[in-house]
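All protein chains but one are shown in place.
Naming follows writing order (A, B and C), and every chain is counted from residue 1.
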Amino acid sequence: MTLERTEELALNLGPQHPSMHGVFRMIAHFDGEIITKIEPKIGYLHRGLEKLAESRTYAQFIPYTDRLDYLASPHNNMGYVQAVEKLAGIQVPERAEYLRVIFAELARIASHLVFIGSLALDMAGWTAWGYCFRDRERILDLFEMTAGSRLTVNAMRIGGFSQDVPDEFWPALKSFLDDLPEMLEEYQGIFYGNEIAMGRMKSVGILPKELAENFSTTGPVLRASGVKHDLRKDAPYGIYDRFDFEVPVLNGCDSYDRGLIRLLEIKESAKIIRQAMRDIPEGPIMAKVPKVLKPPVGEVYHAVENPKGELGFYLVSDGSTKPARCRIRSATFINLQLLPAISIGWKIQDVIAIFATLDAVLGEVDK
Amino acid sequence: MFGKGLFKGMHISLKRMLGPNVTEYYPEQKPTLSPRVRSSMGLDPDKCISCGICANTCPNKVIALTSEKDENNKKVLKTYHMDVGRCLFCGLCTEACPTNALTVTQQYENAVYDAEGLKWDMIKRHRQQTGKEG
Amino acid sequence: MENKEILRKRVDELAAKVNGDVQEILNTLVLTVKGSYISETLTAAKNFEEVPCDFLHDLTALDLGEQFAVVYQLSSLKGPQTLRVKALISRDTPVIDSVTRIWQGANFLEREAYDMFGIQFKGHPNLKRIYLWEEFEGYPLRKDYETESIEKRSVMLKMRPGE
Partner (left out) sequence: MDALNKLPLNIAAAIRGLFGDPHSIWADLTMTVIGIILVIVLIVLAALILILLERKVGGWASQRPGPNRLGPRGWFQTIADALKLLGKEDVTPAEADRFIFKIAPMIVFALPMMTLAVIPYGMGMVPIDLDLGIIYYLAISAISTLALLMAGWGSNSNYSMLGGMRAVAQMISYEIPLIFSLLGVVMITQTFSLSKIVEAQSTIPFIVIQPLAFVIYFIAGIAEVNRAPFDLVEADQEIVAGPFTEYTGLRWGLFFLGEYGNMTATAALITTMFLGGWQGPGFLPGIVWFFLKVGIIIFLMMWIRWTFPRMRVDHLMGLAWKVLLPLSLLNVLLTGLGIYIYQYVLRIGG
C-alpha cells in the first residue's frame, strides 16, 4: 500500500472548549486518534498575584489567596496566614487551630467532589457530576453560614480565625458527615464502579514513580504513583500531628488510581473532621496581633497540603508592612508539566481523562 | 461479573429519577441568607465618624470618602463612594469599622446593565433603602 | 536532630567546596553561592550521603537590587531534611545554568522566572514566556518595573446607544 501523503492533525483545545477546566489551552498533534505532541499554553487567567502582594500589607493579601485554588480557598488562606505567623512569630489560639483544620478538611472534601464530578463529566457522565455538585453545596452552605461566602471564603486571619462558627454549624456538619458514606457509595456505584469508566481509565496515562519524583509532582497525583508523601504527616503544620488518619497510597500509577485516590482521601478527611469536632476547645479565636503588622527581616518557606498538592508560600520580609516578595508555589502549575510527558501515545479521549485526573485549577496555575 | 457496575449505575439513576428534586426555584423562591453573607455593602451615614480606616484597610482601593469639619471641629461625612466593580467582597472593611457603620448586607441581585452603575454612592443608597428619599 | 546535624555537616562541606555561605533562617539552612556554581551545588545536594535533598519544591527568583538571587527549595521524600539554595547573579547579565537536566519539573518554573525576572537559563529546552505574551515588554516582578495606576487601568467601557 502506498500512501500519497499523510499529515499530522493539530487540534486546538481551549481556552474555550467544553472539557477544559477553566481557561487552559493545549495544542495537541495527532496521528489519527493518537497523540504525538502536546503543547500546553497557560496564562489566560494570570493576574500577577505575586506582584499584587508586594503592594498590599500582609493582612490585605488574604482575600487574594482565596483566588488561587478557588475550589479550596480555606487551604490557601491557611497556607498564607501560617507563613506570615511563622515569619512574625505569632502563636495562634487552640480553638482557631481546630477551626482551621475543620475548614481546611471540608474544603478538601469540596474540592475532591468537584474533581470527581468533573472527571465524570469529562467522560460524559453528566449524572455523576450532578450528584457531586449537589453534595458539595452542603459544604458551601457551611462556609457561608460561618464566613459569609461560599467560594472565596476568606475565613482566616493572621493570628486566628475571622468569626466563630454559629450554633447551627455543628448539627449541619454532623449530618453532612453522617450522610457522607452514602454519598461516596453513590459515586462508587454510578462512576467508579462502572465498567465503561474503568475501561477508559485503567492502565491509561501511566506515571511511573521515578518520573513523578523527578517532575516535582505532589499531592494525590504523586500518591497514586505509589509514593507515600503527605505534608500533613511528613512535615506537620498547624496541629495536624494530633490527628489519627491514614495517607491513602495506590500503586496503579494510572488514571483510574489518580481518580480513586480522591475518593479515599475524602474518607480520611471526614475522619480528621470528626476528631477535630470531638476535641475542639472553647476559647478565643484571635491572638493578639498588632494593628500594623511589621514582621522582622527574614524569609520563610511554608508549605501546606492543598487538595491538589503542595501549596507553598515563600515570603521575604524587609521589615516593612508589605512583603518584599511573596512567592506562591502552586501544585497544579507544576503537576501540569506532566501532561505532555504522560499523554504521548494515548488517544484524544484518554488525554481528556488524564488532564482531568491532574485536577488543574487555573486560578492556581496562572496565579 | 462484567456488567454488574452498569446495572448498579442504572439502578442509582432510576432511583434518583423517581426521587424528589433538590434544586431551588430561584426567582420565585428566594433563599434566605445568613446575616454574615457578604453579598453587598451597606453604610449607615449617621454612625460613620469619617475615620477612613475602611479606605485604608481595603486591599483594592474601592472606597473613597470625603468629610468636612463642622462647627464643633468634628468630622462629618460628606461623600462616600464605592467602586463595587473592583470590590472583592472580602469584608475586611466591615471588620475594621470601629462603629459598625459599614456592614455587609444580603442583597445579592447586584447586576447592572452599565459598568457606571457599579459606582455606588453609599449615602444615596442608604437613603433609598430606608425610604428617606432626597 | 540527628538528621539536622548531618545535613549541617554536609552543607558546610559543600559550602567550602563551592565557596558559599551558610546561614540558618527560621530553622531552615540557607546556602548562598555564586550563580556559576549552581549546577555543581545542586548535583551535590541531590546526592548528599544519608540526607539527599533530591526533591525540588520550588524555583524562583528574588530582586535584591544590585543582583538577582535564584532560589531553590529542596527537600526529600525520604526524610525531613530541607535546604534552601540561593544563587546570586548579576543584574546586568542575568544568566544561570538551567537545572532541567537534574529535575525535569524545573521546566515551567524556570520559564516563569524568565517571564517575571528576565533571567536566562542556559540549556533550557524551551525558554519562552509562560504567562505573558511574547511581545510583552519588561519583566514585571523586577522592582524597577512600573505598574500602571489603578485609575489608568480601570477604564470603563461606556455602553453605546443601541447596544
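We adopt the following convention: contacts are C-beta pairs under 8 Å (C-beta built on N, C-alpha and C of every residue); 3 or more make two chains touch, one makes a residue touch a chain.
From a predicted model like this one, the values you see are computed outputs, not experimental measurements.
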Which displayed chains the unshown chain touches: A, B
Which residue of A:Leu151, A:Ala172, A:Ile196 or A:Ile344 touches the chain not shown here: A:Ile196
Given A:Tyr131, A:Phe176 or A:Phe243, the one touching the chain that is not displayed: A:Tyr131
Residue ranges of chain A at the interface with the undisplayed chain: 9-12, 17-19, 30, 33, 120-131, 134, 190-191, 194, 196-197, 199-200, 347-350, 352
Contacts of chain B with the absent chain, listed as residue ranges: 6, 9-10, 12-14, 16-23, 25
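Here is the rule we go by: only the chains that are shown with their structure count from here on.
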Whole-Å gap between the CA centroids of chain B and chain C: 40
Touching two or more other chains - residue numbers and ranges from chain B: none
In chain C, residues with contacts to at least two other chains: none
Residue numbers on chain A that touch chain C, as the complex places them: 42-43, 46, 48, 50-51, 55, 86-87, 211, 213-217, 227, 229, 234-235, 298-301, 303, 310, 312, 314, 316, 325, 327, 329, 333-334, 336-337, 341, 366-367
Residue ranges of chain B in contact with chain A within the complex: 2-6, 8-9, 11-13, 16, 22, 33-34, 36-38, 57-59, 88-92, 95, 104
Contact footprint of chain B on chain A as seen in their complex: 56, 59-64, 66, 127, 131, 134, 144-149, 152, 154, 162-163, 166, 186, 189-191, 193-196, 198
